[in-house]
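Note that one protein chain is taken out, while the other chains of the complex remain in position.
When the chains are written out, they are named A and B in that same order, and each has its own residue count from 1.
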Amino acid sequence: MRLGPRQILVLFVIGALGGLAGDQAHVASGATHYIDHSLPFIWRSEIWFPVAVGLGTVSVADLRLRLAPPQAPFDLREAVVGIASVLAIYAITAIVTDEATGSSVLLVTMLAALVAARFADGWPALVCGAAAALFGPAIEIAVVKADIASYGSNVDGLFGVAPWLPMLYFSFGVVVARLAEMASGDCTHG
Amino acid sequence: MRLGPRQILVLFVIGALGGLAGDQAHVASGATHYIDHSLPFIWRSEIWFPVAVGLGTVSVADLRLRLAPPQAPFDLREAVVGIASVLAIYAITAIVTDEATGSSVLLVTMLAALVAARFADGWPALVCGAAAALFGPAIEIAVVKADIASYGSNVDGLFGVAPWLPMLYFSFGVVVARLAEMASGDCTHG
Partner (left out) sequence: MRLGPRQILVLFVIGALGGLAGDQAHVASGATHYIDHSLPFIWRSEIWFPVAVGLGTVSVADLRLRLAPPQAPFDLREAVVGIASVLAIYAITAIVTDEATGSSVLLVTMLAALVAARFADGWPALVCGAAAALFGPAIEIAVVKADIASYGSNVDGLFGVAPWLPMLYFSFGVVVARLAEMASGDCTHG
């Protein structure tokens, strides 16, 4: 692990809070629905969800730092833009729940391309985005198969999860890669 | 007042026209509805509305110049980006009138964060945004209580006004702070 305890904690909290904020939108709009209620809920999420997003955030950040040396220095404004961009796309996926798949997937894919063009420093960030786009939906497909949660009937076309889900995770992976660089830079100077 | 007569007039007109453009979207989508019709209407707004937005624009601009010296020079392209960003968010609030509150508030809040990251020069702009986020909705709540206008039943959850209203006003305040700097710089060079 290339991250110190403080960096791990900060990235975990950012991921968990972002996951809670986005998931409440998905639940509110009917994009997703929790079938299982055996564990406590925080806001509108069963507790494993923010924990999983937090762990995913730390994992992608660690992957980024293993791929190549960090180059981006810490920049609060840049961090705000990255996090707000991903959460805006998260909210948009909730809002387009009732829309035709062809429209929603095109929009989310183009927004993911804009995020990549803005934040990817090259192949390491794209690898992080691709890894998130692969493993994130794979885990969610397993969650749906296990009847723990489900996607709405208009957004379950990709093995039970939403067709735009890989592109949402891709944006997440690219931005977390940038956050990892910043966190690492912060570590060096701190 | 730190603004000259020409600057006051330009800012008032920008605010009034922007208010008319956004308000027609709110009325068209059913986000808002005028109960009172005792005064003349311009486009789809009762005349006090564009006047109030124009005065609010001048007031926030004056606040910005009292808080700290202006630093941003006049830049037409920057002014277009700022105004178009706020009006795009204004249009989006109209479009999400029928959406779940959790989704629409998350989206508008994240877009407001992007506007702040792009346009805020520091605490003076954030104070202007916060002032607009406080006084704008407060005045609208009074308008609703006075039965002059009302918000739609899906967007009246914040004391009768829309829950995303403070974030829309925040964006407005941050951008007007930047316009105030530009107007002032224009004055110096003119």
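The criterion applied here is as follows: contacts are C-beta pairs under 8 Å (C-beta built on N, C-alpha and C of every residue); 3 or more make two chains touch, one makes a residue touch a chain.
Please read these numbers as outputs of a predicted model, since none were measured by experiment.
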item: Among B:Val13, B:Ala84 or B:Ala146, the residue in touch with the chain that has been omitted; value: B:Ala84
item: Hidden partner chain, touching residue among A:Leu111, A:Ala132, A:Ile148 or A:Leu165; value: A:Leu111
item: Which of B:Ala94, B:Ala131 or B:Val144 contacts the chain that the document leaves out; value: B:Ala94
item: Where the unshown chain meets chain A, residue by residue; value: 96, 99-104, 106-107, 110-111, 113-114, 116-118
item: Hidden partner chain, residues of chain B it touches; value: 21-22, 24-25, 27-30, 44, 77, 80-81, 84-85, 87-88, 90-92, 94-95
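Throughout what follows, only the chains that are shown with their structure count from here on.
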item: For chain A paired with chain B, centre-to-centre distance based on mean C-alpha positions, whole Å; value: 31
